[in-house]
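With one protein chain withheld, the remaining protein chains of the complex are depicted in position.
In order of appearance the chains are A, B and C, and numbering begins at 1 in each one.
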């Protein structure tokens, strides 16, 4: 019944009594007080220090994702805080759990579309043609192109041009962004509708420019939003609204239930 | 059956088609590209922009909390990724859920101890006496003083002096830090043991200096760690270890179960 | 750098190619098809099979906890489903995270109060006196007695007498229930208010009668509610309401934000 164990290794961090090593660097002398929070995030995820340009662009991505107002995630965090006020980790986790395929995952899906497409040999030779094929493929399968469309921000998502400008100013405006923009134009043409290149599309494209694997995009979105959810908890402490949200819905459902009951009884 | 609804308001963020307002600022022209990730975290949680000094100290706090190596939280995230590889939000949330009273909550508890103590009228007049009373109170109740002691880092936690230096250099070394250090000295004296002022104690004290409500300290710890857990997912993709962790434990439990079964049968 | 590992054992379950052992029983021949879901829950948590009486009472507890209508937890599950429709585990977990000290924890707190009190030597000799002291202690500390009071169910919680009757019919009405009822009466007298012995108080008392450790009460509440949250997901698929909840709140916050902005500008 012996089992041959495989070794378990990790480069993330390990400690001795007098020092801490993170990603091969001495935490107390090389990281703490030297790196900003955003640059630490880059070190964790990319495994090395960012250049100043990478830092600027990556911080802009992170900042964009922190706060999106009264989202389903923020509401879930506040409602959870009502029942678990002493377990803040639970409230934050509850909110983050809504950052899935529909909200948190769209930057991921856009990045995957772009990275898959440009990984093919010769793909970069004819980006306009590639964009046309991608858009046509989505239209044919009747699937929405990731990174396009927005319920509120029309005809453009005001964040996208700012993000693209920051990327360009720092030397990160290349084939991925070009492809995303061309796909957006083709899809809008094919659908005959206004289809803004939304913030998820912009982030998917810029993350790809920065060399971030699409499989990490959702995680970056989630971690950034964790910061925003702490903000919502802070506001909930000052100005609680979760109890009112609950009371309104509970009352509305009760009134409707009574009505349905009366109707069923033929009253 | 009418119900008088109370108004629901929030200052976190709201959107119109062409603009986004976050904490009263225009996101696209005043925040995006202007604020770093760490400063955005301050804006979210404290409600206004940080001074350069606050930014430096707050970023150091956040950076300290990102990566603590192969913690129970990191292991839980990796194990969750094994079952939910397509739902990264679930893996991050699972890890964050361990940031409770034992790990994530110690900075909170230390901050609460300090903020409660110094909120009392006249408390700042005799900080050494206050420290003595606080330490004696914990000793009497046989409860560990929050922010003291560490399983690995002895006789000192190497992060604490660096954090205190950064705080001092930026004008944030005041009564809270002084009280924390005096409480640590008194508790060590009373217990006769080496009791390092650990990183949670340092963070609780510095957060108090920055004016951060103790009720938000755990949330800040949790949000910072979310960044680190994305790093662990990135490594798990490159160098998976969760499967081996599971297989080892499953095997060990099975072998022990078979042994116990044989013994029970008198074999 | 060698480390002396401690053995890791577990009696929960282990497998060989042709059989599965759970709590020392052969799953395929002794459990599957022989035990109901509620009895399996008892086996998992208590480590042996229930008697018919224990089964009846325990199933009643579990059933009571499944569905409490449009709670903050149900709303959080539905909102999470909006963003993570393909990760049902995330939606259920998000809802469960609100089963904390305020909602899920009250049965736990009531059970702890009763188990702590009756564990003291001689405590059972004078239960009326004990009840008086417990109630007086909460009144003195100005803390609510766990298991009493309800926002909707007044003057009595209609579930409590039914649960107590089921317990009595099965021989599980003893000192814990008596103490809980006397504490309720004393607290009502002391407060001068109607203080129904609510369902959490009833469950805490009956769980104590069944010999369930108070530290497991919240877990039982949480697991039962998991079933109810699947019901809410099922309804959300048939009759979605999460999008409307979000849209209403998002709109209300936006309108209030615009108003506040106008006022700030003196318009």
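The definition used in the following text is that contacts are C-beta pairs under 8 Å (C-beta built on N, C-alpha and C of every residue); 3 or more make two chains touch, one makes a residue touch a chain.
Remember, predicted model here, so these are calculated numbers, not experimental data.
Contact with the chain that does not appear here is found for just one residue of B:22, B:93 or B:148, B:93.
Remark: the omitted chain is touched by one listed residue; of B:12, B:46, B:79 or B:234 this is B:79.
For chain B, the residues in touch with the chain missing from this view are 69-73, 75-76, 79-80, 82-87, 90-91, 93-95, 97-104, 242, 245-246, 249-250, 253-254.
Contact between chain C and the unshown chain involves residues 1, 3, 5-6, 8-20, 22-23, 27-28, 31-33, 35-38, 40-41, 44-45, 47, 56, 59-60, 62-64, 66-70, 74, 87-90, 92-94, 96-100, 104, 108, 152-154, 156, 158-159, 162-163, 165-166, 213, 215-216, 218-220, 222-224, 226-235, 237, 239, 241, 244-245, 247-248, 251, 255, 258. Although one chain is hidden here, its contacts on chain A can still be listed: residues 7-11, 14-16, 21, 24, 84, 86-87, 89-90, 93, 97, 249-250, 252-254, 256-258, 260-261, 264.
We take it that only the chains that are shown with their structure count from here on.
The pairing of chain B with chain C is characterised as same-residue: of all residue numbers used at this interface, over half are used by both copies. Compared with chain A, the chain whose C-alpha mean position is the greatest distance off is C. A separation of 22 Å divides the Cα centre of chain A from that of chain B.
Per-chain Cα centroids separate chain A from chain C by 34 Å. For chain C, the set of residues touching two or more other chains reads 84, 86-87, 90, 93, 97, 249-250, 253-254.
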